[in-house]
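Of the protein chains in this complex, all but one are displayed in their positions.
By written order: A and B. Residues from 1 in each chain.
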Amino acid sequence: MAGQSDPHISLFSAEEVEFMAEDELIEIVPNMRMDPLNFICGDFGPFLPQIASQVPLWLAVALKKRGKCAIRPPQWMSVENLTRVLEGERESQGAFQVLPFHYVEISRLLFDHAREDIPDMYMVRSLIEDIRDVRIHKVETSLEKFSGTSAVKIPNLSAMEVNIIRPFVGRALQAFYKHDNPEKIPDVDRASSAQTRAANNEPRRQLRR
Amino acid sequence: MANYFNIDDILAEEEFVPVVFHKAANGVIIDPSSETNSVEQGAKVELPLWLAQDLYLRQAISISVPACFNQRTILGDERITDLNDWLLDTHKPFNALSSEGVLTRLEIQADAACVDLKSRSPYFYEFGCKIAPLGSLKVTSSRIEESKQCRIHALSLSLGCLASRPSKSNWSNKIVSNWVGDKTIEILLLSAFKIRYKEILTKAYTAAYTTASKFLTLLTKEESNLYEAAQVSMSAFKKWRMGGPRLQRASVLGRKRRSFE
Partner (left out) sequence: MHGRKAYELVKEFADGEKGHLKIFNLLRQSSIHAECFFLFIVVWDVIIQNELFERVIEECNEHHNALQSLIRKMQEEGLEVQTARNADHYGALIHHLSLIRNKRCLMAYVYNRAEIIRELAWKVGLLHELPGEIQEKFSDSEEQYFKDHSKSLKSYMSQLSLDVNVDMVPPKDPYIKVRVLEDLGSGIILSDKSANFARHSMHFLKRTDAEQYIARGLMEELTG
């Protein structure tokens, strides 16, 4: 109910992209004992205190909310790595640095629910925000280069970034395609079928000659 | 059929086209200058595209280029008329146009992004796409006066240098007897879209709504759809980033009336 994902505007809402990101695995350190959990997506556990274990992000967040575990932030969320990525993003105008496909969603979920588990939380957060802003700006610059029908290839874009630009890019490419290939405009079909119709109305005597 | 229920497609076909009747038609009131309820052969009227299109395919009328596709639409500058007059008055050879002076003037006028296309036709592109293929049919519609030919040709020349510089010399060879078979409208649409696309992109993602709102009034339907697509997905992302309640009152119910307090 109250569905916010509008099929006319975008394929996914931001919430839906986040939902998909919640299936990514992350390491937790439980502080309780629990039997293995058998899900459709796989089996997780058994959980033992102080023994690290891999679980889907949604489960990690649910356990964390109940104070049952600590979340280990992923490797790429370290200050050194993010500083390096940010530098890389700023240096190369064309290319994008390699980051997890769901880095925007994962980082937001962790900032919301596991802030005390992230060392240098404020530094990490501002680095990720900077990276995201630089990248989105770069996407826009690369979109400016569109000038006709062409396949668009922007490697290493993340899920959320793609989702933001998808409605615009889809429409723009469609328009470019339409104006670049006027003979492929669907309307021509209509016009030409009407043309044959008109032709059929002509007296047929000539054909029988 | 895919477009049958499409509202924009229907509205685009309501744009008017100047036509000349080759056949008389009885029992219809579409010629305001006629006293009887019929149309005479040779009558010049404006018809909505949906009607003109079919009559044209049945060779009952000829169509000329609607005013919104003349060159001032896209170049949006009074100075272009100078060029037009220059073309008409002197009948100079067209390749004289490629002299640097004229080209530069045309390039300066390339700020097509600021032209109010919407007032020309809110369905500039859709209308253009619908009318362009009509030109490629084998029907004699050579009723377009010489001035129009020259104008259109001046347009294709100027657009030629906007869109693809190297091919400008080809343009001078492409003096066609009328717009039929000429790719003028297609080229006009593509160049207009190319130039304006960039503006829409930058405005949609970066400009504040207040600065963009004036710009929005200049956009055609297709352009503002594009702008909106960018705006909506960006603001949905920003809203998600801020957090807050995930479940909300259905927007279809309209704005909340403040019943309490």
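Following the convention adopted for this analysis, contacts are C-beta pairs under 8 Å (C-beta built on N, C-alpha and C of every residue); 3 or more make two chains touch, one makes a residue touch a chain.
Worth saying up front: this structure is predicted, and the values here are computed from it rather than measured.
Visitor: Considering the entire complex, write down the shown chains that touch the omitted one.
Guide: If we consider the entire complex, the absent chain touches A, B.
Visitor: Touching the left-out chain: which of A:Ser13, A:Ser53, A:Gln97 or A:Asn163?
Guide: The single option touching the absent chain is A:Ser13.
Visitor: Suppose we count only contacts with the excluded chain; which residues of chain B make the list?
Guide: Residues touching the hidden chain, for chain B, are 4-8, 10-11, 14, 23-28, 30, 38-39, 48, 50-51, 54-55, 58, 60, 243-254, 256, 259-260.
Visitor: What does the interface between chain A and the hidden chain look like in terms of residue numbers?
Guide: 1-6, 8, 13, 15-16, 18-19, 201, 203
Here is the rule we go by: only the chains that are shown with their structure count from here on.
Visitor: So in the complex, the part of chain B that touches chain A is made up of which residues?
Guide: It is residues 2-3, 53-54, 57-59, 125, 129-130, 132-134, 137, 183, 186, 189-190, 193-194, 197-198, 201-202, 204-206, 222, 225-226, 229-230, 232-234, 236-237, 239-241, 243, 246-250 of chain B that touch chain A.
Visitor: Could you list, by residue number, the parts of chain A that touch chain B in their complex?
Guide: 1-2, 4, 9-10, 13-15, 18, 108, 112, 136, 140, 143-144, 146-148, 160, 163-168, 170-172, 175-176, 178-180, 182-183, 185-188, 191-192, 194-195, 197-198, 201
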